[in-house]
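All protein chains of the complex are present and in place, except for one that has been dropped.
Chain nomenclature is as follows: A, B and C, assigned in order of appearance, with residue numbering initiated at 1 for each chain independently.
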Amino acid sequence: MTLYSNYFNSSGGDYLENDATIIRYMLEVEAALAKAQAKNNIIPEKDAETIASCCSIEYYDITKIKSELPLGGNAAIPLVKQLIRNVKNVQFDASKYVHLGATSQDIVDTAHTLLIRDFMNDLEAKLITLCDLLDQLARSHRQTFMIGRTLLQQARPITFGVKTARWMAPILSVVQRYQESKHRILSITLGGAVGCGNEFLTPEVQADLATDLQLTIPNHQSNFLEASTILASLIGHLGKMAKDISLLMQTEVGEVYEGALKGKGGSSTMPHKRNPVTCASLIANSVRAPHLLATLYSAIPQEHERSAGLWHAEWEVIIDLMRLCNGSITNAIDLITNLEVDVERMKQNLELTNGLIYAEKVTLVLAEKIGRQSAHENIEKACRQSINNQVHLKEIISNDYPDIENVEALFLPENSIGDSLRITDQISENWKEIKNQILNKKQ
Amino acid sequence: MTLYSNYFNSSGGDYLENDATIIRYMLEVEAALAKAQAKNNIIPEKDAETIASCCSIEYYDITKIKSELPLGGNAAIPLVKQLIRNVKNVQFDASKYVHLGATSQDIVDTAHTLLIRDFMNDLEAKLITLCDLLDQLARSHRQTFMIGRTLLQQARPITFGVKTARWMAPILSVVQRYQESKHRILSITLGGAVGCGNEFLTPEVQADLATDLQLTIPNHQSNFLEASTILASLIGHLGKMAKDISLLMQTEVGEVYEGALKGKGGSSTMPHKRNPVTCASLIANSVRAPHLLATLYSAIPQEHERSAGLWHAEWEVIIDLMRLCNGSITNAIDLITNLEVDVERMKQNLELTNGLIYAEKVTLVLAEKIGRQSAHENIEKACRQSINNQVHLKEIISNDYPDIENVEALFLPENSIGDSLRITDQISENWKEIKNQILNKKQ
Amino acid sequence: MTLYSNYFNSSGGDYLENDATIIRYMLEVEAALAKAQAKNNIIPEKDAETIASCCSIEYYDITKIKSELPLGGNAAIPLVKQLIRNVKNVQFDASKYVHLGATSQDIVDTAHTLLIRDFMNDLEAKLITLCDLLDQLARSHRQTFMIGRTLLQQARPITFGVKTARWMAPILSVVQRYQESKHRILSITLGGAVGCGNEFLTPEVQADLATDLQLTIPNHQSNFLEASTILASLIGHLGKMAKDISLLMQTEVGEVYEGALKGKGGSSTMPHKRNPVTCASLIANSVRAPHLLATLYSAIPQEHERSAGLWHAEWEVIIDLMRLCNGSITNAIDLITNLEVDVERMKQNLELTNGLIYAEKVTLVLAEKIGRQSAHENIEKACRQSINNQVHLKEIISNDYPDIENVEALFLPENSIGDSLRITDQISENWKEIKNQILNKKQ
Partner (left out) sequence: MTLYSNYFNSSGGDYLENDATIIRYMLEVEAALAKAQAKNNIIPEKDAETIASCCSIEYYDITKIKSELPLGGNAAIPLVKQLIRNVKNVQFDASKYVHLGATSQDIVDTAHTLLIRDFMNDLEAKLITLCDLLDQLARSHRQTFMIGRTLLQQARPITFGVKTARWMAPILSVVQRYQESKHRILSITLGGAVGCGNEFLTPEVQADLATDLQLTIPNHQSNFLEASTILASLIGHLGKMAKDISLLMQTEVGEVYEGALKGKGGSSTMPHKRNPVTCASLIANSVRAPHLLATLYSAIPQEHERSAGLWHAEWEVIIDLMRLCNGSITNAIDLITNLEVDVERMKQNLELTNGLIYAEKVTLVLAEKIGRQSAHENIEKACRQSINNQVHLKEIISNDYPDIENVEALFLPENSIGDSLRITDQISENWKEIKNQILNKKQ
């Protein structure tokens, strides 16, 4: 836990920063291993039970594990020492079956995978909440017109609905990718000393262990790479949403605001300020995540059957990625739940250029009358006039081209939003489908 | 092209470093767009044909495009300028249908996707070659015994077959992931000014463009993130293989060598040296790739409907990743094709510890005779004796425990390789299956 | 050279992407080495002259060097081969003194250092140009008032002068750091096979080589780390300036613009757009540079006396950093040279909050009359009134507190800019001093 844990992670993610968490999972693995070996007659049933009965977190001195950890270089060695001692106290002979045939990495990696499994379950639930919120927001602002911006310049009208829907779209892509890769991500590691198995870690033991832990035995384990790719993508896409909101919150734009909780984001000495403090945490996380991801990619070229250092580099980093991902998703839910949308200001901002954002549309209409080349030149002139004299382009066009019918309509945002409505609806449909898939699987 | 292009990329990857390549793809997109619009009666058929006829790379002044590029900030703007001029020369009126409704990003991103499509096709072929080579190597060394090493220390025997197979396993995982994500990766970008479509870019136009370019219209485009993830993973896993080989090539280990081409890796003044120069290029690429990947993740939080700078940050980086990936796969094929395996040295190295690598096996057998605790203590003593007196553990055991039958067998690597053979065979099976899937799809 | 070289690098930086450049420097090193050895009577004077006479780039087949490079794994091996051949053609016996006692890394690293030396010289000149421009801009806008913004919200008034000066300040810091570290950065590498020298590379030879190449023999060479740190810092700070300008160019802000070159940044179909295309290149470079820097840090832990792969990872990356740095500085000069400042709009934007940005100032004055607590509560009420009724805070205060003298002055930006003027002047002074230091050294 750092001073900033509640900000970059969230109070609901405390377990990620709790030493006991990973130890608890390691004990779960040791217990399940003994049971799987008993089931396959490799060790006696009752000794497996004894071992399992000792795998309860309250029997362990975590401070001692932490202080001994630098001697063996991983958490399994001091933990197994305590486990053996505890088993001996119950039934001396059972102790020889503890951790049988396994290596530290089997326990550590599988424990991390269990943590990822539970984290991902929780994340999935939060993603459903967030996407439901975004979907609702998109649908309720399906026809709220606003300016679309490229390279930070006003470009053409869009809807706030499609903007929201497009915040959601890449998140759906990540959700979909997770569904595809789950079977590789949530898999056991059980290979013994050099990862090639032994008589105590038969294929049957592996299968039973995987079943017991609700994990798989994949053909090609992806370790933590795929999981971290998904987390980093998600943090990035949420960062994009926060970046947009922080820009929309600018004093000069003022279209959207983080909800004004009492004491939040404000400043008593600067009453006009509405700091995007939640956005800032999402943005900060999106700055950090790519580098955490890259750390795990830097750790791919591990020497021989187990690395001296590269394996070790993964442990804190994968947890850091989960911390930040938890913070980003939790804060995103909060952000969208309380988002304030200033529809009126959006309308006003559409008028900031005195109609120039509709110049292309006008050109197309005029071209039908006087040819493309002339239309282009004339409208360019009209635009310069509009800028120089600060007159609305609509007025100039009405005056200069009285035979263009329905000039008014050319300057309405609803006629310039392209496929915004259809795209909004389609992303909404996609979400419905994906959500059903997830919920059906869960049953 | 850099001084080192042949080393970190390969001569077969020249097209990745050729300016004309991406321009050629951009022209392919412009032509296909016009045709798709003609097919949907948005522009006249014959004008589309005129446009398409002008989309041939030889009509373009690439130097001019490059020098004008900083004015518009992307390659599409100066290219479209030349395209319009070329079309005007053929059929003045057709020029007004050039690039109709599209925005620069549509052309640039789709062109990059076409490049990725072709690169990936080529990569897939090379991956088949590499995996076939690795599979063959694994099968021919199925029973070649060697020491397995963890934390750079000799641990337990394995086979060179299983080592090779496990170099291949994560590559198979990447291949599999690519098959899953292809439909998201190889997809068009066509959204017009603010990405929300318009009357010239109808869903039908999009569908026809995608079909023509052999790309998809995905629900959730993943842009270049998923592609780059796959490339970086592959570069990393090939780096791991090279790292292992470079370690096995050490003078003190000498188990495996890069093939000795004339003039390769050697030194006339140091005749004993066999520098792992091909490995070095693979390792170098694996050091760089994570950072290139992270660059693309850093570019996720793009502002609004198109970013000022983050979009631009992607262009050279995605190509750099392809360069390095091409270099790594090409060099890996060369490396494995010419790999020299010193089976005899592997055997010798298994004996370097005077049998201590078998100590645990001996303990297990002795335990059945004198109990686990005593066995453990006695063998520990025997090991110390072996180390201090530089006597083989086998001799000590034979002398001290004459009633252990078949001591010889305890010290044979074939009895200590765990599941190595089965794992080798299984990965081989997996490869067969995946290869069939790929080849069937291609038909 | 990539399609984007003119954009992310610049036409003046072509030499960085030219294969001949580094070869030319390598030849310079070989010539200087022979001369230094002759000077110390290690090789005959006339043979050194012969060698030096052959070190002219036009005698070398660079394509051949590039194609042979993968065999030896670095550029020195095939180059030395050609050098020996060339020398033999002139004077057979002199060939045995070519590259005497040196190793490839000596030549490659020293050549890169020569490139860095020339690049840095050029960069220094460009930094002087840029800082002069920024200084001039700061001084001419010393009293141009604008709003200061924190977390993208209007906060308090500053001047455009101080904003400009503070863009310059971190650049000055980088300039200063370069002056300090130059002696470590611009140093020869000459250690022979294992870096520990030999009878042909005596301390005297090293000293003479260093003198000839205008480099140093440092106590502790920093290789490319310090240089790359400086480049990446600079790219980052220039990116910050571009980020600010791109934000100030927003349609809704409109305070500052990239100069409007014909055909630059504009869009014929969107006449109101002024895309920050130069800023985009600076921002893109600042997204990429941290990852390039990190690559070089990832390459620190090189094995033993020369690494297999980590050394190799440096070559293209250090040049990429120079490319981007050259692009950023060149584009920054262009950007500042042509910057358009809309002083009027700055003034208008200061009024956007109806005076709320001055609320704290008013509170302080009122506190002297009615106590701090009451003042605070009353002004808070006034602010709410201002927001709700869209009335300027000045009006409310004038009405409600007739005995506050000179209310007008409380709402003038000049009275709320803190130390902006002094800070501007001080940074200007600093620049003057640093510039003098640099220019004096050059003489």
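One rule holds in what follows: a contact is a pair of C-beta atoms (placed from the backbone, for glycine too) under 8 Å apart; a residue touches a chain by one contact, two chains touch by 3 or more.
Everything numeric here is computed off the predicted structure, so don't read it as measured data.
Here the missing chain is touched by one residue of B:S173, B:T202, B:N275 or B:N378, and it is B:N275. Check C:S286, C:N326, C:T353 or C:S386 against the missing chain and you find that the one touching it is C:S286. Which of B:T113, B:T363, B:N378 or B:T424 touches the hidden chain is settled by the complete complex: it is B:T363. With the whole complex as reference, residues 1-8, 11, 17, 19, 22-23, 65-73, 75, 193, 239, 242-243, 246, 261, 263-265, 269-270, 275-288, 290-292, 294-295, 298-299, 307-310, 312-313, 315-317, 319, 331 of chain A touch the missing chain. For chain C, the list of residues touching the undisplayed chain reads 73, 96, 103, 148-152, 155-156, 158, 162, 166, 169-170, 172-173, 176-177, 180-181, 184, 192-199, 201-203, 219-222, 225-226, 229, 232-233, 236-237, 239-240, 242-244, 247, 283, 286-287, 289-291, 293-298, 300-308, 372, 417-420, 422-423, 426-427, 430. Counting over the whole complex, chain B has residues 147, 149-156, 246-247, 249-253, 268-277, 280, 291, 294, 298, 349, 352-353, 356-357, 359-360, 363, 376, 380, 383-384, 387 touching the chain that is not drawn.
The rule we apply is simple: only the chains that are shown with their structure count from here on.
The mean-CA centres of chain A and chain C are about 34 angstrom from one another, to the nearest whole unit.
Annotation for chain B: residues 73, 193, 239, 242-243, 283, 286-287, 290-291, 294-295, 298, 308 touch two or more other chains.
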